[in-house]
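Quick one: this structure, given as structure tokens, is what I'll be asking you about.
Missing here: one protein chain of the complex. Every other protein chain is in place.
For clarity, chains are labelled A and B in written order, and residue numbers in each chain start from 1.
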Amino acid sequence: MAHAAVHDDHHDAHDHKPQGFLHRWLFTTNHKDIGTLYLVFALVMFLTGGSMAMIIRAELFQPGMQLVQPEFFNEMTTVHALVMIFGAVMPAFVGLGNWMIPLQVGAPDMALPRMNNWSFWILPFAFTLLISSLFMPGAGPQGGWTLYPPLSLQGGNSVAFVIFAIHMMGISSIMGAINIIATILNMRAPGMDLLKMPIFVWSWLITAFLLIAVMPVLAGAVTMLLTDKYFGTSFFNAAGGGDPVMFQHIFWFFGHPEVYIMILPAFGIVSEIIPTFARKPLFGYQAMIYAIASIAFLSFIVWAHHMFTVGMPLGGELYFMYATMLIAIPTGVKVFNWVTTMWEGSMTFETPMLFAIAFVILFTIGGFSGLMLAIVPADFQYHDTYFVVAHFHYVLVTGAIFAIMASVYYWLPKWCGNMYSERWGKIHFWMSVISVNVLFFPQHFLGLAGMPRRIPDYNVAFADFNMVSSIGGFWFGASQLLFVGVVIHAVYFSKNRATSRVWEGARGLEWTVPSPAPHHTFSEPPKIDNSMLAHGDVTH
Amino acid sequence: MRRVLAAPALIVLGMLASRAASANPEPWQLNMARGATVTSNEVHDIHMIMLWICVVIGIIVFGVMFVAMFRFRKSKGAVAATWSHSTKLEAIWTVIPILILIGSAWPATKLLLRMADSSGSDMTIKVTGYQWKWRYEYVDYFGKPTGVNFVSSLESQSNRTRQVGSGLDPKAIQVDGVPTYLLDVDKPLVLPAGVKVRFVVTADDVIHAWWVPALGWKQDAIPGIINSAWTQVDQPGVYRGQCAELCGRDHGFMPIVVKVVPKAEFEQWMTEQAPAPAAEATATTLAPTTAPQG
Partner (left out) sequence: MKSTTDQHEVVKPVKHDSRGIARAALWVVAASFLFGFAMVPIYRIACEHVLGIKMSAEAADAAQVALMTVDESRTVVVEFVASVNSKLPWTFKAEKSRIEVHPGALTEVWFDATNQSAGAIVGNAVPSVAPSEASPYFNKTECFCFTAQTLDAGESRRMPVRFVVDPQLPKGTTTLTLSYTFYANELETKQLAFAQPSVDGVAKN
């Protein structure tokens, strides 16, 4: 972004000073530059994965196969999920963490700036590898993002490309997580005690621990797939004495913490935004931290609720049902605390707040369907239907993605120094929030009526709601082009300069630096003043 | 029929819950059907319990939220309070959810125990998933081996229609006025009414899942592993389902049809199926007899 160059100031004497476009972005070790790279990359991937979703919804617009072959449809569902999870949501959160964590804890940069550069620049290569597999002879990956064997091992060599891509994404995420842990534990300004840190920082600290604990498990699982396919091992091959179900256990041991990796930072973001626009301290700051920590802990002991239909023994099913239901308690605490934060506040409804409120409502709806899915006998019906598709899109699109959009509107003025167009931001919000419900709410009905997920064609009884859902999908997809427009306008064309505080109710260190944030901030550690903290004075 | 009397209230709330033993998805269907077995009705009940718990909690939480959004707006002159703790409140909303969860885990546990109890079955059927068809073997019927064994796959009209660019109309495929596009097979699984049937489910190549919504459960079919489940359908009828685990190219095109007939009719059907001597084996391979693949 050109604006940043304007604000490069005398501090750059010690750093790799930006010299030319390529040189600056390729070799940058600046947390703000890297944060920007991550966010731009996530946006590109969001649009890429979104285009695949448009193909899926277009084929499902009406019964009968009109547009694509079933193989291609399966490639789209597989790669859409991988791109959105590993390419859009996770890099967006890492980008936000890069930009905001040093600013929020008063650090001059990330703890390990060069590693930071590597962890970003691995990603474009990883996704080039992944997406190139679509164009290979023998077709791309068609086994679903969960890569269940034996299906994922059928077909051509694209699976090797997917596995190496996943390894690279994993290395990138792990390096990003290590950096965040080191930054939070080591780089806080004096006086920024752990229990004074903003919730966003806390949520990222816990997420980073989840990442280093489970990304290697995924790496192990896909490595075993690789050796099963190419080196004659039989980890998951029944013919050789292996067990295909074991892959699912290992995968979901990664996979369930993974879904919290994609939502905990969103909790943090919403816990920043709601107090700002309610002009009231966050309710139950410590309870929020404990809730995040207990959700993270529970995420390790509930994985097999993704596998209730594999034929687990009764004791296993009951245990995983009870453990899963427990998650509702800390999650409930968070929702109640957000609502209570609003109570007796003095609220205004700028775009970030609108997205945050939509997050609370729609994420909770996703949580409700999650609670229903936890009930094993009912899950026997819901499992692998569109009910599940609706559930996880509520928590990931109206959950994670809405939180990311809220945070972009919230912090964009700090990043680029200009206010976005509130009018177009609100139009984007209302378009998104209406269309996303048109898109995903009917999928609950489809699932309950008996439509399995991951099918390219369906009985005519499912036609009406599929058409509604597809219309919602195209509408939601088009609405996101507005988002791109709003961001480009704010960065390059907006004449409306942001103040350093930006929002009347904003609290926290990031609002004490000028807007746009200079290339180097907090070279001198700031003084921490309790009244500056978003959650008020925690000492009383 | 008594459910029908309750229907208007449910329709108002957008919950079209009640339909007799119909097993086919219906246009604009909003809710899970009650299905055709005692189990499926109980599953439907627990689904409704959970749904209403969620609806009530949702109304309360979102209600409070909307009240807050209307009452505490800066534009209405609201002045922000500064409190940020209430141990009492936090204790309340930790304990109440725990009680609700215990209350809902209880019936779920009881139902799960009933669903796991396959004792007292009079018939066993082995279901094997293949890419992309199902094989049914009637292992025994009232203790006697039957030798009945056949493959069931998508019927040909659906199969022609579902080809990309076929130009054929999916709506044209009907059986007795019910649209059966992609939900009909060449040879259905025939079951006797009122008999407890035990299924053992496995797969040959990749993982599949055998699912007929009207029976109230689905069971993964996994290569090398045998899983069991059971059902007892009292009402004769045709119940349709599909493979529910992604199993490759034609995952969407391997439906399941269960035709439940009165017991006498079933026994008649069984004798007609008397296996030809050559096809008698319980586990003939599907593959042509060839030299092993090197």
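The rule is short, and it goes like this: contacts are C-beta pairs under 8 Å (C-beta built on N, C-alpha and C of every residue); 3 or more make two chains touch, one makes a residue touch a chain.
It should be emphasised that the depicted structure is a prediction, and the values quoted were computed from it without experimental measurement.
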Pick from A:Ile56, A:Val94, A:Ala126 or A:Ala221: which residue touches the chain that isn't shown? A:Ala221
Among A:Pro190, A:Gly485 or A:Pro514, residue touching the chain not depicted: A:Pro190
Looking beyond the chains shown, say which of A:Pro63, A:Gly311, A:Gly366 or A:Gly472 touches the absent one. A:Gly311
Could you please point out the chain A residues that touch the chain left off the display? 14, 107-109, 111-113, 115, 174, 177-179, 181-183, 185-187, 189-191, 212-221, 223-224, 232, 235, 238-241, 243, 246, 249-250, 253-254, 311-316, 523-528
Which parts of chain B are in contact with the chain that was left out? 116-121, 124, 126, 128, 130, 139-140, 143, 145, 198, 200, 202, 204-205, 223-228, 281-294
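Keep this in mind: only the chains that are shown with their structure count from here on.
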Round to the nearest whole Å and give the separation of the Cα centres of chain A and chain B. 32
Quick check on the complex: what are the chain A residues that touch chain B? 63-71, 74, 142-144, 148, 150-151, 154, 238-239, 243-245, 278-285, 287, 309-311, 314, 317-318, 321-322, 325-326, 328-329, 332-333, 335-337, 339-349, 357, 360-361, 364-365, 368-369, 371-372, 375-378, 380-381, 383-385, 445, 448-465, 505, 535-536
Inside the complex, what are the residues of chain B that reach chain A? 24-33, 42-43, 46-47, 50-51, 53-54, 57-58, 61-62, 64-65, 68-69, 72-75, 78-86, 89-90, 93-94, 97-98, 101, 104-105, 108-109, 111-113, 115-116, 161-166, 168-171, 179-183, 205-207, 209, 211, 213, 216-220, 222-225, 227-228, 241-253
